[in-house]
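Take a look at this one; I'll ask things after.
Note that this complex is displayed minus one protein chain, with the remaining chains in position.
Order as written gives the chain letters A, B and C; numbering starts at 1 within each chain.
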Amino acid sequence: MDLFGTAGIRGSVEERVTPELALAVGRAVAAEMRATESDGTREGGAAREPEIVLARDGRVSGAALAAAMEAGLASGGVRVCRAGQLPTPALAHASQGRYGVMLTASHNPPADNGIKLFRDGSEFDREAERAVEERVAAEQPAAGWDEWTTTERVDTLGGYLDDVAAYAARFGADLDGLRIAVDCGNGMSAPATPTVLRRLGAEVVTLNGNVDGHFPGRGSKPTPETLRDLRAFVADANEGVAEPGRPGADGDSEGFAFAIGHDGDADRIVIVDADGEVVHEDTVLAILAERYTRESDADDPVVVTTPNASGRIDERVREAGGRVERVRLGALHEGIAAVRADAAADETTDTSVVFAAEPWKHIHVAFGGWIDGVVSAAVIARLVADVGLESLREPITERPYRKVSVDCPDEDKADVMDRLATTLPEAFSDATVDTDHGVRLEFADASWTLVRPSGTEPYVRVYAESDDVDALVGDVAGIVEDAVAEAA
Amino acid sequence: MDLFGTAGIRGSVEERVTPELALAVGRAVAAEMRATESDGTREGGAAREPEIVLARDGRVSGAALAAAMEAGLASGGVRVCRAGQLPTPALAHASQGRYGVMLTASHNPPADNGIKLFRDGSEFDREAERAVEERVAAEQPAAGWDEWTTTERVDTLGGYLDDVAAYAARFGADLDGLRIAVDCGNGMSAPATPTVLRRLGAEVVTLNGNVDGHFPGRGSKPTPETLRDLRAFVADANEGVAEPGRPGADGDSEGFAFAIGHDGDADRIVIVDADGEVVHEDTVLAILAERYTRESDADDPVVVTTPNASGRIDERVREAGGRVERVRLGALHEGIAAVRADAAADETTDTSVVFAAEPWKHIHVAFGGWIDGVVSAAVIARLVADVGLESLREPITERPYRKVSVDCPDEDKADVMDRLATTLPEAFSDATVDTDHGVRLEFADASWTLVRPSGTEPYVRVYAESDDVDALVGDVAGIVEDAVAEAA
Amino acid sequence: MDLFGTAGIRGSVEERVTPELALAVGRAVAAEMRATESDGTREGGAAREPEIVLARDGRVSGAALAAAMEAGLASGGVRVCRAGQLPTPALAHASQGRYGVMLTASHNPPADNGIKLFRDGSEFDREAERAVEERVAAEQPAAGWDEWTTTERVDTLGGYLDDVAAYAARFGADLDGLRIAVDCGNGMSAPATPTVLRRLGAEVVTLNGNVDGHFPGRGSKPTPETLRDLRAFVADANEGVAEPGRPGADGDSEGFAFAIGHDGDADRIVIVDADGEVVHEDTVLAILAERYTRESDADDPVVVTTPNASGRIDERVREAGGRVERVRLGALHEGIAAVRADAAADETTDTSVVFAAEPWKHIHVAFGGWIDGVVSAAVIARLVADVGLESLREPITERPYRKVSVDCPDEDKADVMDRLATTLPEAFSDATVDTDHGVRLEFADASWTLVRPSGTEPYVRVYAESDDVDALVGDVAGIVEDAVAEAA
Partner (left out) sequence: MDLFGTAGIRGSVEERVTPELALAVGRAVAAEMRATESDGTREGGAAREPEIVLARDGRVSGAALAAAMEAGLASGGVRVCRAGQLPTPALAHASQGRYGVMLTASHNPPADNGIKLFRDGSEFDREAERAVEERVAAEQPAAGWDEWTTTERVDTLGGYLDDVAAYAARFGADLDGLRIAVDCGNGMSAPATPTVLRRLGAEVVTLNGNVDGHFPGRGSKPTPETLRDLRAFVADANEGVAEPGRPGADGDSEGFAFAIGHDGDADRIVIVDADGEVVHEDTVLAILAERYTRESDADDPVVVTTPNASGRIDERVREAGGRVERVRLGALHEGIAAVRADAAADETTDTSVVFAAEPWKHIHVAFGGWIDGVVSAAVIARLVADVGLESLREPITERPYRKVSVDCPDEDKADVMDRLATTLPEAFSDATVDTDHGVRLEFADASWTLVRPSGTEPYVRVYAESDDVDALVGDVAGIVEDAVAEAA
């Protein structure tokens, strides 16, 4: 059974992520926890069962799925702490020192839901997911009746917000009246991001700050299109304002310094500038990646990112004295673990992962091993308060970007990619080649191209970012077409 | 599928009454509620969903099963009020004006649990149960995602106890320091019966008054054997006490006027006298039946009971000017409905069901249409405070009772019972015959015998109560053996 | 002691509305409830204590004050249902059939809080408030220790929203994709108004929809100034849109049909039109007043309002066949009671109060006897969906309005008002005169003037609305100055 995709278990609650599935997964997770944690630290039959904290986002289906998950976990014999509605990063934070399960479909439409599993602040890796899949397939039975548990309620949001505020205070400057607009998209950032920013001193105006699982205010995925209300709001408010969002001589602020959009469960963040334009996601990554690299006192600071992330990140990280490692989409936590494993094997260098991110999703490693859009909001706000968003963007080169798809039957993909692993490096002999996740070529000026087979459709995708992107994409696509023709 | 037995759905939580089943039953009940209640009383798409209150007894498996049931109901689109742990009669009380579901296995061992369904204070009848069974068999799917509900918590015990206290106050006399011992058997009577009796003025000492789903104090079924601690406690405390449990000249009471034992969910009650002896269950029925009949101002007061209940009930009810109707075990609520249907059809007589009971289980019709051991405790305590337990028992004739089993293959049972329907009345031509539930013969002195096939074992059972019970049982068993021989 | 102002008890939580005061008021209310409700309906000492439901708005001080109030009520011996955070109208709704207490300072700044008392859906009248004041002054002691109560949690918001949606569905047309912007001001309308509008079919975008007791988004009082973000948002979104907020040919809506602003506890509502302009509060009153009058089938439909409310209301109500009665500010519930008392005394006419309102605050009498901004939002949205906001405003004449203050020492006010009661009617012999609350003159074209002493400052105020308002105000102010001079 292949329950887990790149984003955990996710799908329609009527057909896929049903209460029946949630119960089965809960039962499987409980059994897996008991198998893993039976370390016999307590004598006399007085062992404490392993513990898991359970939360859900604001979706309509969340309460029923949480009850089913609770039934599976409790009849599986583990201790369950019900945390109610939370942003995903707050659940991850609460899973430190125990397990966690989050019911969320992130930015999917309202009819969907999903299941994300955490252990001690990190998402389950593939191996752990497979163990759960196998138990679900084997219809894991309940624990003995006298091992079933009664659940407890916990309130964890307050402690999370305390920790975020304390962490962000290390960066930049006091917000001190900075005006920020936040579009919560009726999702779980609503009780988190605006509160943290206000506590740090900002004046926050929210759009769609009421939690509503129908996502009535805008699509649940924050895109330039779905954020049009926010963008217009900011642009109009800033018209004719000299220093938008900053206190003037009278102490009052007009307009907004910048704006923030989140998805339904607040792992994802989009930054909108004072003109109402979305700041490119890779530029946001580059700002944070450079900052974390520069501040690190390790000899070998490493930023982990994904193949589709821009070379501008590499550029800034290199400039700051670090290096970039890439890992497949949805596997940042595995990438961090891999770098650490390598570092542990090599005692001669002081290597440290300082940041890990894929577009819109940031792991602030010093805070915790999970994607956290609320921390991103707080840290970026402090940085903006210090020097302004424009200064942060200034050193970053944004080159034109394009993506095209070349027809390729599914059965030929492996063959085509094999051929490209040879023909592409031959065609661009000056490029650095990386074939870990497709074929990625990077050039001296940090422009790059990535070729990889689509996972779901009969295409090979070509991505490129370059000052002359059309020429580069044209050349590469031609080589791909040749490979497809030869493979047929 | 044959989910429901005479006591609802009941069995091992590991094998039969699993969270998976609870979820499926919840989904089925929700669909059935919506099918039944869609009466369109609200305009403009603003209909309120039908509502159900959900409770559980103190069993270890209760919390997990309740979560599964909640998941089924909420994803089925009905409004769910979670009432936590309750005695079964308190849940029935809370189901008035809506639906109710009780997770309890009553007096079964701790590894079991069960599901009881209520509508407006009465258990589901067979037709409603069958509708649920069919939906479970058909794997009732979830409601549309946007109809799923979020559950609410409710506290209903306080209101129930208020109502019980107010109802009981109609009977007998103030308790005024009467001492009563109550063995709660670690079940759900613990937060109910002692509280009500104390509020009514009693001095209550409890045994096993801590709720514990392991039932550590005694077996969960109250029998003369499992109640031996209680019986010894009362007997020893009363040794040499003139008026046990009643305030003496100094205002203090010594010993106990009587004692009470409940099962795990407080529908069942056992009365123990001041000597530590269990009062026969039929005698308790007779006391209440006579009282309710005598107090009725209907022309035709009716008491509903079951075939295995003693003729002493008929004797007392007749004496008080009423009549008795019998219905199969576990179906008192259907018996009440049947009498009422007959009464409604016949406008010439003023018929009223004043009480319904089977051994240990009493429906106080004027209070509500459910079995209620807490009300029984309160009412009997007030009656005892008034005239003493001995005066209540005095008019009731307790004849010797016996029960024997005659071997009979399952496949012959129908034939045997057919034969007996003829041969038994022939053999006892002076008896009144009732063949509605087996063959029951009643004699002029209220002695009686009942012959019926066992539902689960290869026997035909013979019950009898008579001054010369051995002779009567011998005669009847002989006739049964003849019928078995002929049928073979 | 003079605890209650026109808006109940209200003030700084550090100095006036402290936990100590909340405890004292809770104790006093409990004692008053017990004195009022001791009706002996239960026998045998089994009386149920009177019940009160307790809620708070989203202010920072709310939780601590609620705990203090709970302590006062519970040690006063009444049953307390804790309802958590609610809009004031939802608490009023929940107080039906029992008592209610709401901790809110409505639109006051965040450092304030307040106490509003309800009985059966209506605010306490002066007499009941005085009884509480006297008990607070007398330091009402606790009830006997064995009468103290334990509180229960209740969830009442869901039922309220159901009822609002069902009620609003009687009016206008389906919302069916109508786009509406709602500025919740970080207050308690956030979980109510957007939800109801969405359920009725609207597409709702919220501003400041996250509940935050610091009111970070805007001032807690909705004024044209504090609503500037909302107004700009709507105006900009509607630029160049043909039918703002209505679905076009493609089924999608652009812009907003209108917008809504609430205060901190959602009793008050401000309507903003598609141009981003605030609709005059008296015009909103006139729309609703006319609608309710027209729909009434009473012979004598009455609208209750306050002296400062415009003659345009009278004009529309008269046009619809009803009449207007005025009562002092903050006393609409007393005005309703007075009209009903008169009606009860006169059996010849079928009089019915159909609506009661003061600027921004509306009592929808058929729904309940409290001010309810959530119902106003839902009803107005349905009316707008039907015919558009402009059509609703069209028949209403909005004349120029002015307010001036004439100096007058406090000690002369009574004398001055006495003189004006004579001189003003003499000066405007064609006007209808009403001297119940100051001196109010109304002219044939529904223009009017009101003269009354300020309650807090050394002025007599002159209000006027007229096509030639400067002339009218000038004339009236001259007469007032004469009276002041004569009185000196």
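Keep in mind that, in the parts below, a residue touches a chain if its C-beta (ideal position, glycine included) is under 8 Å from a C-beta of that chain, and two chains touch if they have at least 3 such contacts.
All values reported here derive from a predicted model rather than from experimental measurement.
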Hidden partner chain, touching residue among C:63, C:298, C:343 or C:431: C:63
Of C:214, C:280, C:318 or C:437, the one touching the omitted chain in the full complex: C:214
Listed residues B:205, B:338 or B:366, member touching the removed chain: B:205
Listed residues B:124, B:233, B:367 or B:428, member touching the removed chain: B:233
Those residues of chain C which, in the complete complex, touch the missing chain: 12-14, 18-20, 22-23, 27, 60-65, 67-68, 70-72, 74-75, 110-111, 141-142, 144-146, 148-151, 214
Touch residues of chain A, complete complex, unshown partner: 42-46, 48, 79, 150, 152-155, 158-159, 162, 165-166, 168-170, 174, 199-201
In chain B, positions touching the absent partner: 184, 186, 190-191, 194-195, 198, 203-210, 212, 214, 216-218, 229, 232-233, 236-237
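Please note the rule applied: only the chains that are shown with their structure count from here on.
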Arrangement of touching chains [line / ring / star / complete / other]: complete
Mean-CA-position distance for chain C and chain B (Å): 53
Rounded Å distance, chain A centre to chain C centre (Cα mean): 46
Numbers and ranges of chain A residues touching at least 2 other chains: 214
